[in-house]
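Before we start, here is the structure in question, set down as structure tokens.
All protein chains of the complex are present and in place, except for one that has been dropped.
Presenting subunit A:
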Amino acid sequence: MSSESPTDRASRRTRILSNHLTTSDLQVGGNSLQSNICLSYSPPELHEKIEFEVRKMRELLDVHNLQDRDWLFGLMMQSKLFNPQEKGGKVFVMPDFNHTKEQQREMTMKRIEYLLERGVFDGWLTTRGPETEMRKFAFMETLGIFDQSLAIKIGVHFFLWGGAIQFFGTKRHHDKWLRDTETYRIKGCFAMTELGHGSNVRGIETVATYDPKTDEFVITTPCESAQKYWIGGAANHATHTVVFSQLNINGRNQGVHAFIVQLRDFDGNICPNIRIADCGHKIGLNGVDNGRIWFDNVRIPRENLLNSVADVTPDGQYKSAIQDPDQVIFSCCRFAAFLAPLTSGRVTISLSAIYSAQIGLAIAIRYALSRRAFSFVPNEPEVLLLDYPSHQRRLLPLVAKTYAMTCAGNYLKKMYVKRTPESNKTIHVVSSGFKAVLTWHNMRTLQECREACGGQGLKTENQVGHLKGEYDVQSTFEGDNNVLMQQVSKALLGEFIAAKKKNKPFKGLGLEYMNEPWPVIPSQLTSDILRSSNFQITTLRLRERDLLNRFAAEMSQHQSSGVNKEYAFALGYQLAEDLGRAFSDRIIFETFLNDEGTVSTGPMKDVVGKLRSLYALTCMEEDAAFLRYGYLSTEKAAAVRAEVAKLCSELRPHALGLVSSFGVPGAFLSPIAFNWIDSNAWSSSSA
């Protein structure tokens, strides 16, 4: 405990108080009329310098459709539907989370209708091509910055329901449903997950039986565990759904297929033989009406089978290009092209996670640039939070990671819109790894930002704390992060075995470096070496390569001792998850380095270079694998750690510029990011 006696404390407190009175006179300077005897909010804009062009840095991060994004930000800011609130002279938009879940759902739907009227969704399903897809991504990112519920509700309708029609359906489905989906004449949802089966879709229990007498399928929920669960849009609004179901033809199971079923009529009444219940209140995303669905022998026309890979003839013949029923929808090779469009879910999740991290950091850093606590020297002014090295160490590596991961997200988007049958496997692997790493990064960042804002972080209006609930689901939906990491490692192992067996060089997934001899890490790690991209990439690759070798050795050991392949994977989870991370970190680094290369020499490039070093060295500092397997000796690991601290202090002067470049308008941040004294003043405390 403190050695200070109560009287000492009292006199120190008096000194500080009188100090406020005397020094504030000096601060007022020529403006002696202002009677500022207390703390006043000093906006970071006035005392922080920005040495690079924020506009250019934002271009590096947002890359595409900047005007479209700004237009959409403006659409939201200027409408009462987006709940504008004035705090401290600034207007903030944010859903009213004090609303009940029913109110939040209705508001989400109203916002969608408003955006629809203004033309935001024009062409989302009726035009195709990379340009449309990039614009859709930009809009999804922008909408998610306002509210994750809004983005998800729109995502389910367009990407899951609309995407299923587009990619699992054929012309008759496109003609019938796409335009009506784009105009929201019908509202779609996507019924895949069941109470008993989530990630393992092959195990779902819903059954569709063909009845050749009536030319219909009969959809049935045979048991409680087969109820469709978490179906976004089902509880209140959806009129139609895609149902994933086992297809039963003449008593033979043909595997999982997708069907269209109408849930509600156009007056909103639930259709006969369908039961829908609510999933209830959630820790976040209450603006999305997640529901549960039971099908009681629902009859649908034969044409409602989405038949792009398999069809049923009127007389009940099953026609498919593939023999193995398991392969129809979930094939990993030949029909990957068929599955790939659904990867868009993982792409949008990765990107929205990164924009959420940007919001959290922009708020926490801006607060740390205006909030002071304690003094280094008695009677001196208190110190800005961000001038504490510990505070820098908490937040700035997260900024560096967010920069790196933003570039990685852009790489993923580009790869996705330019997809070819050949690139589908890479997209699948990279999007799995990125989705896991980026969503975990977001959750960790939000927690750190929440703590860095102290009690203010607890207020819902200040976002950072509340967003944790809104984004938590990301680590498990569209593939559990741990499962995804294991899938990444499985794919890498496949590459490894193929290369070794056929004695062919590695090609793809960025593994070409494995054809080279093992690298040597320099014995002396000077600052220059630590900051060289050569050292950084070599070290990150060394970890990935070694983990892959170890993983392969462990798998073959398990298998040679008689353990089957799947169980061997389950046993090897430790290396599998480490390897998945090593792979993702390495690709993220490469994309960031590549983007750095596009920046022309000058102050901006210097800053990006520092961020890149901070990213790489933080990866090394955080993962025990570097020490555990000896890629770095204890001395080298200490050198890495010291350099991280140095980089933090060098990046400190750029903090405001770095978070301003995220391009999230102030209205989408929160009161503590701005004048938190005025926004908490008695005169503005109506709530």
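To be clear about the criterion, contacts are C-beta pairs under 8 Å (C-beta built on N, C-alpha and C of every residue); 3 or more make two chains touch, one makes a residue touch a chain; residues count from 1.
In the analysis below, contacts and distances are computed from a predicted model.
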Hidden subunit of the complex - UniProt protein name among "t-SNARE", "3-hydroxyisobutyryl-CoA hydrolase", "tRNA (adenine(58)-N(1))-methyltransferase catalytic subunit TRMT61A" or "DNA polymerase zeta Rev7": "3-hydroxyisobutyryl-CoA hydrolase"
Residue touching the undisplayed chain, where the options are A:His47, A:Lys110 or A:Arg172: A:His47
Candidates A:Met77, A:Leu195 or A:Ile537 - the one touching the absent chain: A:Met77
Touch list for subunit A against the chain that is not drawn: 27-34, 36, 40-41, 43, 45-47, 53, 55, 67-68, 70-71, 73-75, 77-79, 88-90, 117-119, 665-667, 674-675, 678
